[in-house]
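A single protein chain has been omitted; all remaining protein chains appear in their positions.
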Amino acid sequence: MQRDMPTGPRPKDVYFFSTCLVDLFCPEAGLDAITLLEREGIAVHFPEDQTCCGQPAYTSGFGERARAVAQAQMQLFPNDWPIVVPSGSCAGMMRHHYPRLFADDPLLKARAEALAEQIFEFSEFLLDVLKVHWRDSGKPATVTLHTSCSARREMGTHLHVRALLAQLSGVNVVTQSHESECCGFGGTFSLKHPSISSAMSGDKVDALKETGAEAFISADCGCMLNLNHTLQKRGDSFQGKHLATFLRERLAAAGEKS
Amino acid sequence: MNAPENTQTLSFIPASEFKQRTTEAVADAHLRQSFRSAMDFLMAKRAAQFPDADALEAQRALAEHIRRYSLSRLPELLEKLERQLTANGIQVHWAENAEQANAIIVGIAQKHSAELMVKGKSMVSEETELNHAMEAAGIAALESDMGEYIVQLDGEKPSHIIMPAIHKTKQQIARLFAEKVPGASYTESVDELIGIGRAVLREKFMAAEIGLSGVNFAVAETGTLCLVENEGNGRMCTTVPDVHIAITGIEKVVEKLEHVPPLLNLLTRSATGQIITTYFNMISRPRQPGELDGPKEVHLVLLDNGRTQAYADEQMRATLQCIRCGACMNHCPVYTRIGGHAYGTTYPGPIGEIISPHMMGLAATHALPTASTLCGACGEVCPVKIPIPDLLIRLRAEATHDARPGHAPLVGQGAARSALMDFVWAGWAALYSRPALYRAFVWLATRFRFLTPPMQSGWTVSRTPLKPAPRTLREQLAGRHLKT
Partner (left out) sequence: MSARDSILRRLRAAPPGQLVLPPDVPAFYAAVREQAPATDRAARIELFCERMSFWRGEIVRVTPGNWAETLRVLCVTKGVNSLLYGPRGPHAATLEAAGIKGLKPYDRPVDEWKPELFRDTDAGFTSTRGGIAETGTLVVWPDDKEPRLMSLVPPIHFALLDANAICDTPFEAMSAQGWISDKPVAMPSNALFISGPSKTADIQITLAYGAHGPKELVILLLLGEGES
């Protein structure tokens, strides 16, 4: 999980890979992430032909289908700029699984390995590459954090999210019990094993609510949608926010440029 | 003979019933609470053993190295083990499947006109359902590990490989003992309950002609069978009866004794958070002339039962690195919700999901590898670094596809294949690899979001329906100055 961070001047340009979930279901998280990047003076490039990282087919055992989709994405980044992905799960797919997906094709494997080095999860990019230090003067708030499994175990970026939130002086972050435990989404798992998935999601929203926080923060739209829709079904107004949205709101509230 | 005829179908619930069982299990609040608190306890105990993450990583790397090295030389090490055990006076038997293994053990027992076999904890004997075979031959087979004794008394199977009776409360055990153990009165004192078991079982250790055990590590160079336990029943079974039969999977062999301490250390700390167990028992010979106790005969049964199928593939071979600590199940959010019985296999939890298909074939087990969110907790804690999530994905692929070119088909290869799923994924790939088509699709999805179906398969069981946003991100960005 440890990686060498680029040294030298800050990049001027980045690609933004929004992920299919953000594109269709949580566009505001994508907009907020882009706004925050632009706020740092970065030119954000959005390759229009991007669709999905291919993870759903890959994890379902349909690697050949995932390859077709992954290969289409791999052509979209001609420059060696960082590719910022607002999801630990999709970033993990592109960074760690693309090279495996093309293991039997030397040319594509080399391309996938090069691409993997360009991939940055959103919070990782903010903290380790841009080295942001933000001042927060928003209203005091108490939130809790849901860390996605890929962020934690593939990307190691659960620490970055925590560190970014810690920069916000007005924000009190409380820890849920069983923080490292999965929310029960698991992509197609939630469709194939709804009873187990529901049990896990139910326990997770209970744990988040028990913290007494006003909202939970997640850097992964998959988990966030799973938990928010579980809460909605319960008629509960407690909801989660994407990290990008939360950060953007805090900085806007501080009266800084947005 | 290309496909090994070594797959045993046990009394297994068909894949179609797996969902039924898991649905019932998650609805059992009592069961959920039992497993939650037990797994929390075991996770905390393990975590306390590994305060230094770097040291743990170094130990895991060494343990993985030892296991991979042992497997890389497996056929040679098995022959070496056989030679050395034979030289030590221990008789070695080979079994391709459960039936052969049971026949060997029944045969030895019959040769000694045995009426009673006492058993130390052996998951491999659970795998072969040895107790049934013994009973069919008119020989009683009695479990002596306290947890195994309890589940056997109640006509059940273990729900955890280390803690067989973890699903039971002391009240349930108190009732069970009062009902089934002659002379036992109802008590909820754990000390008294253990005392009842102790008294019954000590009589049986004395009476039994045969003692059976598993093996944690078999050392090829010295011809030594190593057993790890806390209770002492393992020592009883391997020392008191005249005949000791050990049974193990062929993957348990290591080359040298020096390979054992690193594995032992991680085994006990990962399993129960103990730096060592009460007994670490190294058996190298039967009773020697002049010795006053110990078994007069020692046998080792080496079982394949699908392991060579896993071995035949370089990726799936990693499955055999397992040292059976159970940490993967202790940390598995799915196992914690459904418990061990719902899997319907000898080995539950993540390790069971990747090893059972080799033992029982994919036709019976293809649902198991799908019962995971791929959260990675299992792989993270595995002391020998088995990439369990990757193996789950691999088995999902094998269950839904023909064998890869140049690879022999697995037993039950393609058993979960469906024209519908092939069609769905082909359509999905066509959509997501053609940007124009994808753009048209999301444009329509946002424009017709009011048509979003209110029921969305498993998703809406406990969630409101997923509804596309009014406009996609890309559409909203199109109005900005963004570069593309």
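Labels A and B are assigned to the chains in the order they are written; within every chain, residues are numbered from 1.
We take it that contacts are C-beta pairs under 8 Å (C-beta built on N, C-alpha and C of every residue); 3 or more make two chains touch, one makes a residue touch a chain.
Values in this document were obtained by computation on a predicted structure and should not be read as measured data.
One chain is not displayed; in the complete assembly it touches the shown chains B. When the omitted chain is restored, the residue from B:194, B:403 or B:444 that touches it is B:194. The missing chain, though absent from the display, is touched by one residue of B:57, B:179 or B:291; that residue is B:291. Annotation: of B:248, B:281, B:400 or B:462, B:281 touches the absent chain (contact as defined above). Remark: the omitted chain is touched by one listed residue; of B:98, B:153 or B:166 this is B:166. Summarising the interface, chain B meets the missing chain with residues 1, 4, 38, 41-42, 58, 62, 65-66, 68-69, 72, 74-75, 78-79, 94-96, 100, 144-147, 150, 163-166, 168-170, 173, 190-191, 193-195, 197-198, 201-203, 205-206, 221-224, 230-233, 235-236, 239-240, 242, 250, 255-262, 264-265, 272, 275-288, 290-294, 302, 304, 308, 311-314, 317.
Note that only the chains that are shown with their structure count from here on.
Centres computed as Cα averages put chain A at a distance of 33 Å from chain B. Across the interface of their complex, chain B is touched by residues 13, 18, 20, 22-28, 30-31, 34, 43-52, 54, 56-63, 65-66, 68-69, 71-72, 100, 149-150, 152-154, 180-182, 184-203, 225-226, 229-230, 232-233 of chain A. Contact residues on chain B toward chain A in their complex (touch as defined above): 19, 22-23, 26-27, 32, 333-334, 337-338, 370-377, 379-380, 390, 393-401, 425-426, 428-429, 431-435, 438, 442, 445-446, 457-469, 471-474, 476-477, 482-484.
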